[in-house]
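Yeah, one chain of the complex is gone here, protein chain that is, but the others are all in their spots.
Moving on, here comes chain A:
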């Protein structure tokens, strides 16, 4: 494989982390006033912005309205400057369509959509800088934004990626680790119940190893939850101070 040593003999990764460690996560909620909910997250060098509108009336064709629950509409885009090479990324290319679909599936599982029949919830996510784990960053940002919008959810949705190198599962892959070409798995978890909202992997991995990688991703997702929970509580504190309680 690549000449790069992804995991040293002492068990450190290229950027100095251990196998199960996350990158530094910083997040803020309520970054835009116009939107119903918004959030910004940094996971290491991956940065994502999410805004949520809704629930509101169905826009466009009324035929799309669902009689028993709300329609979740997700759109993903990435900034031209988000990757190493500047590249124009038109809306509606395959990659962003797929990502949008995945986000939609994730959030349909988490949002209590049956509370808002015949209405629509829009989630827009933009990646400002991509350094591995874009899906996870998008999910985490969107969770915070949905919470910010006050839309009822079953639970947080926390996502994290995991890879497999030298018989060791690595959590939260960076771009360098992703580029090395090993198997990579993305997991979105509802931490309280342990239910899986989305699980995606498109590489060959022996079934004996799946358990281990899955567990690494799940643990990382639970760690993400702890952090996001802290962010939400802090945000609520600040908001309540402003309200003068």
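One rule holds for everything that comes next: contacts are C-beta pairs under 8 Å (C-beta built on N, C-alpha and C of every residue); 3 or more make two chains touch, one makes a residue touch a chain; residues count from 1.
Operating definition for what follows: contacts and distances are computed from a predicted model.
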Which one, "Translation initiation factor eIF2B subunit delta", "OSTM1 protein", "Exosome complex exonuclease RRP44" or "tRNA (guanine(10)-N(2))-methyltransferase TRMT11", is the UniProt name for the chain you do not see? "Exosome complex exonuclease RRP44"
Sole residue of A:16, A:90 or A:244 that reaches the chain not shown, by the stated touch rule: A:16
For the chain left off this view, which of A:44, A:100 or A:163 is in contact with it? A:44
By the contact definition given up top, give the residues of chain A that touch the hidden chain. 10-12, 15-17, 21, 23-24, 44-45, 81, 83-86, 129, 131, 174-176, 206, 208-209
